[in-house]
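Just one protein chain is left out here, and the rest sit where they should.
Labels run A, B, C and D following the written order; every chain starts at residue 1.
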Amino acid sequence: MSLLSTAPRLLVDVAPRSTWKSPWKRVTVIAGMTVTSFWLVVLITLSWWAPYKPLDAVGGRLQAPSWHHLFGTDALSRDVFTRTLYGARQTLPVSVGVIVCAVTIGTVLGSLAGFFGGWIESVVMRLVDVTLAFPPIFLAMAVAAALGPGLQNAFFAMVIVWWPIYARLIRGQVQAVKHRDHIQAAVSIGATRWRILRKHVLPLSFTPALINATLDLGQVVILTATLSFLGLGAKPPSPEWGAMITDGAQFFYQWWVAVAPGIAILTVAMSFNFLGDGLRDALDVRAKR
Amino acid sequence: MTSTSIEAPLVQVRDLVKEFEVRRSSWRTQATTLQAVSGVSFDISAGEALALVGESGCGKSTTARCVLRLTEPTSGSVRFDGVELTELSSGELRKARKRFQMVFQDPYTSLNPRMTVGEIVGEPLLVHGANAAEQLARAAELLEQVQLGADAADRYPHQFSGGQRQRVGIARALALSPDLIALDEPVSALDVSIQAEIIRLLQHLRDELGLAFLFIAHDLSVVRHLSHRVAVMYLGKIVEVARTADLYSRPAHPYTKALLSAAPIPDPLIERDRVRIVLTGDPPTPVNPPSGCRFRTRCWRAESLCAEVEPPLIDIAEGHKVACHFNLWS
Amino acid sequence: MPFLLLGIVTIAFCISRLIPADPLASIVGVRQMANPTIVAAARQKWGLNGSILEQYWVFLKNLVRGDLGISFRTRKPVTHDLLDRLPATLELAVGALVVGGVGGVALGAYAASKKDKMADHLSRGFSLLGSSLPVFWIGLVFLFVLYARLGWFPGPGRLPPRTKPPGHVTGFYTIDSLLDGNFTLFRQCLWRLVLPCFVLGWAYMGQLSRLVRAAMLDEINSDYVRTARAKGLAERLVMRRHVLRNAWLPTLTILGFSFAQLLTASVLTETIFQWNGIGSYAVQSANTLDFPGINGVSLFAGLAFLLANLATDVLYAVADPKIRLA
Amino acid sequence: MSDLTTPPLLEIRDLHVRFAVRNGQVHAVRGLDLTVHRGEVAAVVGESGSGKSASMLATLGLLDINASASGSVRFDGTELLGAPPPVLRSIRGGRIGMIFQDPMTSLNPVLDIRRQIAEAVITHRQVSPRQAESKAVELLEMVSFPDAVRRARSYPHELSGGMRQRVMIAMALANDPDILIADEPTTALDVTVQAQILDLLRSLRQSRELAIVLITHDLGVVAGLADTVNVMYAGRIAESGPVVDIFHRPQHPYTIGLLASLPRLDRPDRELTPIGGVPPRLYEEPEGCSFAPRCRYAVEACHEVEPPLERVEASMVACSVLPMRSRTAEGSL
Partner (left out) sequence: GSSKKSATTAAPTGTGSQSTTAPSGTTAPSGTTAPAGTNAPSGGAHELVIDRDMDINSLDISASYCDTCQIFNTAVYETLITVDPADPNKLLPRLATSWQANTDNTVFTFKLDPAAKFADGSQVEAKDVKFSWQRLGNLKGSASYLMAGMKSIDDSDPTTVVITFDAPNSAFLPIVAASYLGIINSDVATAQGATDAADAATADKAGDWFLAHSAGSGPYQLESYTQGDKLVLTRNDKYWGAKKPAFPRVTIAEVKDSSSQLQQLQSGDADISMQISVDAVGQLQGNADVTTKIVDSYNYVYIALSPGAAGGEKLQDVTVRKAIKEAIDYDGAIQALVAGKGKKQASPIPNGFIGSAGLPLPEYNLDDAKKLLSAAGLADGFELDATYPDANVYGVDFNLMMQKIQQDLAKVKINLKLTPIQFTDWITRINAKGIPVTAVYFAPDHTDTSQYIQYFGLIPNSFWAGSAGGGAAGKPMDNPKESDLLKQALGSSGDAKAKAYTDAGQQMIDDEIIIPIVNTQLVLASRTNITGMHYSACCNLDLGLLGLAG
């Protein structure tokens, strides 16, 4: 219905956008960026300054936190703090990789489905529906179990879990963008469908996926840890955070073993959340739908 | 100006029908059909401006889109310069598109926000095989033509006002030097003070370039300034077609008359003394149109015949057609 | 929808058969795996002979009759096992849904009404915390602090260890204890639900409150809210009658999806809180390669997802007159 | 029609509205002066974004939370700006009714219309819900809502645009207000339906001695309904005066330009003269007259000093050049 077509549009001539709405937003975005860069720096430079080696026995067994061992030591006398820092090398690349792959697959399939419709859409969306009907962890567990443990296989499992979300998102976006007049305009000048998809549809559909990807990064970090916690992720002795928590869970009264990796997950997940929120603001996309 | 020549008109539309499947809600699966355009026929000669007017939802845009085959018509024929458009393959159609272009109503959604104005205007050329240099030169030329200035090329749409954006849209439509441009309410989204600029630009283009226009509007006063002939649509059908001056001075269809009388005139002295025909009710929905004459439910002249027999569109004077059993001339 | 179920079942079946290990190992035990006659007999008995396609066909045929097979691990019909554990999981899930749903809506609405004030930031921070912490970690921390150290909350498990479960009517201990007229037991059961439900509901609460807040803010700026104010309505009424009622609609749409996430999280919560529900059944089935169990759980999860979606649709239809009367 | 000697019913003086946005603020209304008398139809016209809605919302305290208003708004002797919420609430919907541009989004989609109208009644009167509902049906009948009794339980989406606007009007008039503020009441409607609504407003105003503030950008509508016209430009009044004066003896270059750019049904051969240029950006504080950059008559001083609103003949005009003054005002159209 074009009921509104005759209404003059509100010319929102606001100042050029560059920063975030509220001080809170600014604080969170800065916090997000700081923490993320902290982990990035840690990840890259760690080998040069880490207090200990992640696999070496140092100090005594299950020592409580002290100045020598900020977060104590574990049962094999390894420094928990050092291991937690090294954990970033496991978790972060995997999480980013999962999201990149999921977004790529989701974008390709979702945009094909949304743009061409017909049987392509049916097939893709059925696949999406079926995959989404599995609670993610069941699916990841099943896939990881089928492929065997290991971070690599957990990686595949998580990509399988995540791509449909993006496929659905992108498809929705593509369908929305598809009805914009500039697509019709592109058709009317005789552009091919590929060109339209590439130049006119995808660039406009991608923003929400990007924002979602940032927000989801935190969730992937958590799922990675979860799979490791269930024994389906990283193999020992790698200092993966979830695996460290599993170790720690056995030493319930030696609480420090599990605390540091938990905090690491928290900071990473939260900062990605902040970044995603900030990005959403910066790119000015509605939170909804 | 009107072409009454022997040669065939540029565009010949016959019995155009377009149906949409509408789903009532997401979880009920049965669909109903909605006939947005139900058997529309008209001609446009080369260089002629034909206006389609009518209330919201009467099928104007759909008609235009079907003519340009931006939507597939359900049935009917559209001949463009002797070529049956509805039968072209997609490849042929893409080539044929050079000759007919479209300008859209909403200057905000009709431009790709991620492309510069230069790219937008140059894209038609690119698609049809021009090289970069040609494209650049032509884009600059076109931007001058729509009075934007060539330096606009490097900027993005959001940096322009509505009127300026609409000029970009027009420049894009002109890029391939088409023979026909369909304009879907090109000024209705614009502020009054800016409307005039676009109307002037269009008038200018019409006279300078000799293009045929299919001009869609709901505002009768705008149409009057731009078109040679006017077709009035009501609920998917054309109820009256006539030369502009004829239609405004002597409307034959009660609906046309009501439409004219409802349009306010910005002059208090005149406006207060006008005799108005105020129609009752709203236009019915195309999902379930009235039998016989579709206007009869709101027509003050309707009789029982109107409910039974659909009035055909007949010539009542040279070039003046009306679809009414009891037209105002009789 | 039938297609979806078939898809789920098929994928579950495929995945379970993709697993490189031989499920017989869990049936015949390590000592007898080398004994071919025993292995063959067990294969026959548990329907693991024949090609994958044959097995799949048999599986489907049984499925149509509602027979999910016998669990390799518990040696009982999977349907029976699932139904047995369903009340535990539902009790937990409903509790979490209440915590997360009520908490999420309240928090979201509160945050929206205090937009950009300190209270807004705090409540958003709180909900964000919920979705940024791994459930299993929160569970451990809570158990350590609130149970082991402070003793404020009861420990894991559905019932105090020495208590007999209430008479079995529904399988929900809370309901059954009420039916028995045993209020002490009811209180105890409820009390034991608090920690796991909170742990499970927190992440959900975070997500929901965020959504509710966004939806509320959307609605607060909508034209009809302005109309309501223009009528002279008190702000309280505007919020309740106009804003919340509409913000509820977009919130509904994620409920179905969230339910699936609840199930996900319940796998971990049940493990941590020793809740003998479907989540722990899933983990155990996966760990022992109990094919019928794995398939059953997958089917259950898919079914739950579908039902949740259906329920969402129905709720939506009830709440939204546009759909109701269309 | 209106008695200009009695004290005005609504008097707005030097109203400023600012919206806080990401990087500063939008100064949307910049010292608006407006007077409405009892029983008078005062039109406010102006381009999109010129602050028409913002100023009326400020009057009723209905601005978004990122807005701040200053100045003075007196309604029947009461200062409304900064008034305590209960006072404002009793006036809103009680003595001032308001209808909005888009009748689709202005009605709550999940409540039926009878309830929404009844709500307006109950808020201001001690009546039972039942009474309120029958009153709602009465009101619907008053605005010629067809088949009001039966269709009172409809939901907004089941109604056409015109019907919805009637519901809005019924709601605004539920408590016999003194003023109806109509923010573009017909913009979203088809011409034939617009004619119906305008008819309705005309008859209501006659039967009830209702003052109407008619916000619109359609000068045709103004010509048919208004007694006085206030032309807004960039958050200020450019010119205000009796309707005939504005249309036939416009003084402000913007008014002149506006009228000259208007296509008219009755004058097909008239050349349209666009104003040219673009409206100013409201987050920049301009120096001098905000219309100066687009003004054909602007002199150097226009870019430096903001002209005050001064009486010129029957109108008030904010222009230091007054191009028409020297000429005969006759036949400017």
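To be clear about the criterion, a contact is a pair of C-beta atoms (placed from the backbone, for glycine too) under 8 Å apart; a residue touches a chain by one contact, two chains touch by 3 or more.
What you see is a predicted model, and the numbers here were worked out from it, not measured in a lab.
K.L.:
So which shown chains sit in contact with the chain we cannot see?
P.N.:
Answer for the hidden chain's contacts among shown chains: A, C.
K.L.:
I'm checking contacts with the chain that's been left out. Which of A:Gly106, A:Pro208 or A:Gly231 qualifies?
P.N.:
Reading the full complex, the residue touching the unseen chain is A:Gly231.
K.L.:
Among A:Val42, A:Cys101, A:Met125 or A:Ala145, single out the residue that touches the unshown chain.
P.N.:
A:Ala145
K.L.:
So one chain is hidden, and I want to know which residue out of C:Ala109, C:Leu289 or C:Ala304 touches that hidden chain in the complete assembly.
P.N.:
C:Leu289
K.L.:
Spell out the interface residues on subunit A facing the chain that's missing from view.
P.N.:
55, 57, 61-62, 75-77, 145, 148-150, 231, 235-237, 246-247, 249-254
K.L.:
Taking the full complex into account, what residues of subunit C touch the chain not shown?
P.N.:
19-23, 25-35, 38, 41, 44-45, 73-76, 81, 84-85, 143-144, 147-148, 155-157, 160-162, 274, 276, 280-281, 283-284, 286-289
By our rule, only the chains that are shown with their structure count from here on.
K.L.:
Measuring centre to centre with CA averages, how many angstrom lie between subunit B and subunit D?
P.N.:
Distance between chain centres, rounded to whole Å: 32 Å.
K.L.:
Distance-wise, how many Å sit between the C-alpha centres of subunit A and subunit C, to the nearest whole number?
P.N.:
Their C-alpha centroids are separated by 23 Å.
K.L.:
Where the centres are mean C-alpha positions, what is the separation of subunit A from subunit B, in Å?
P.N.:
48
K.L.:
Which subunit A residues reach two or more other chains?
P.N.:
3, 6, 8-9, 11, 21
K.L.:
Where does subunit D touch two or more other chains at once, residue-wise?
P.N.:
47-48, 102, 161, 217, 279, in rising order.
K.L.:
If we count contacts the way the header does, which residues on subunit C are in touch with subunit A in the complex?
P.N.:
Against subunit A, subunit C makes touches at 3-4, 7-8, 11-12, 15-16, 18-20, 116, 120-121, 128-129, 131-137, 140-141, 143-144, 148, 211, 214-215, 218, 250, 257, 260-261, 263-265, 267-268, 282-283, 286, 289, 294, 297-298, 301-302, 305-306.
K.L.:
Using the touch rule from the top, collect the residues of subunit B that touch subunit A in their complex.
P.N.:
56-57, 61, 65, 68, 70, 93-95, 97-98, 100-102, 104-106, 108-115, 123-124, 127-128, 161-162, 169, 172, 175-176, 185, 188-191, 218
K.L.:
Per the contact definition, I'd like the list of subunit A residues that touch subunit B in the complex.
P.N.:
Of all residues in subunit A, those touching subunit B are 1-3, 5-6, 8-9, 11, 180-182, 184-192, 195, 199-200, 203-204.
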